[in-house]
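Apart from one protein chain that is not included, each protein chain of the complex appears where it belongs.
Then we have chain A:
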Amino acid sequence: MALRNPAAEEDPAAARASEPRPSPLEAERSVLRRRQSVRSVLVGAASTALLGGLLVTVLVGSPGWERVRETFFDAEVARTALPAVLDGLWLNLRLLLFCALGALALGLVVAVMRTLRGPVFFPLRALASSYTYGFRGAPLIIVLYLLTFGVPGLRLENTPSVLVLGGIALVVTYGAYIAEVFRAGIESVHPSQIAASRSLGLTYPQTMRWVVLPQAVRRVSPPLLNDMVALQKDVGLISLAGPIDAIRAAQIATAQSYNFTPYIVAGVLFVLMAIPLVAVTDWVTVRAARRQSAEGAR
């Protein structure tokens, strides 16, 4: 029983061919609309130029500008510091990759543990919720210090390197946030989906795997990517524990040249590194919004 043929409805060429000529009323209206949009573009451009000019004037005209320019924006110093900072950034990138994967995996496991029902799972549930309560509140720096200085202090055999310990600190801190994001996604899946799945004979784990998690992950991918962008910045905190990452390298260069420009170099590199991820986040968010509105219009 083919009720309608969506392919025919959506062929734009066919739609255009059959489109009627606009009436005089519509023609007049579109002229007016065009005029309005030209005017608003002009107003926007003018105000942007004005504000930009004002900012530059205030900055450059300030009494200390020469001094600030020399200590923060020295091209020569930047050129000298760049190779070392780039080297450090490579460490940040590798660390980011491992920490992101680790935190996502940990978050997912903890989120699923928190949804388990029944007295048998009480210990797992309790462990998962106390973990998220604790580590969402714990400042990353403290966790970092505790793991990178405290654990080696125990003088156990086979203590992992400070880099690995710092990575663990990042993973456990971010895992707690990510677990909550996943949990929100899991809880946003309507119970009727679970009823439908169970009525087909799927077990609880199968329902999670095939029905709940795919929908949950799709729904929370924008906030998850946002957490990834935040993680990307916080990976730089590892420099506090000693490993020479981009920020640490910048600090060393600063100490050598008595000039803060290397920090600016590191900052710009971090921003550049974030741009692809931020762009992906925006794209995913827009796509999710479009999907939802399509569902809403049904």
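Just so it is clear, a residue touches a chain if its C-beta (ideal position, glycine included) is under 8 Å from a C-beta of that chain, and two chains touch if they have at least 3 such contacts; residues count from 1.
As a working rule, contacts and distances are computed from a predicted model.
Colleague: Which of the following names does UniProt give to the chain that is not shown: "Polar amino acid transport system ATP-binding protein", "Ubiquinone biosynthesis protein UbiV", "Chemotaxis protein CheW" or "Manganese catalase family protein"?
Modeller: "Polar amino acid transport system ATP-binding protein"
Colleague: For the chain that's not shown, point to the residue among A:128, A:211, A:247 or A:273 touching it.
Modeller: Reading the full complex, the residue touching the unseen chain is A:211.
Colleague: Of the residues A:130, A:203 or A:256, which one touches the chain left out of the display?
Modeller: A:203
Colleague: Write the list of chain A residues that the hidden chain touches.
Modeller: Its contact residues with the unshown chain are 1-4, 6, 192-193, 195-203, 206, 210-211, 214-215, 218, 294-295, 298.
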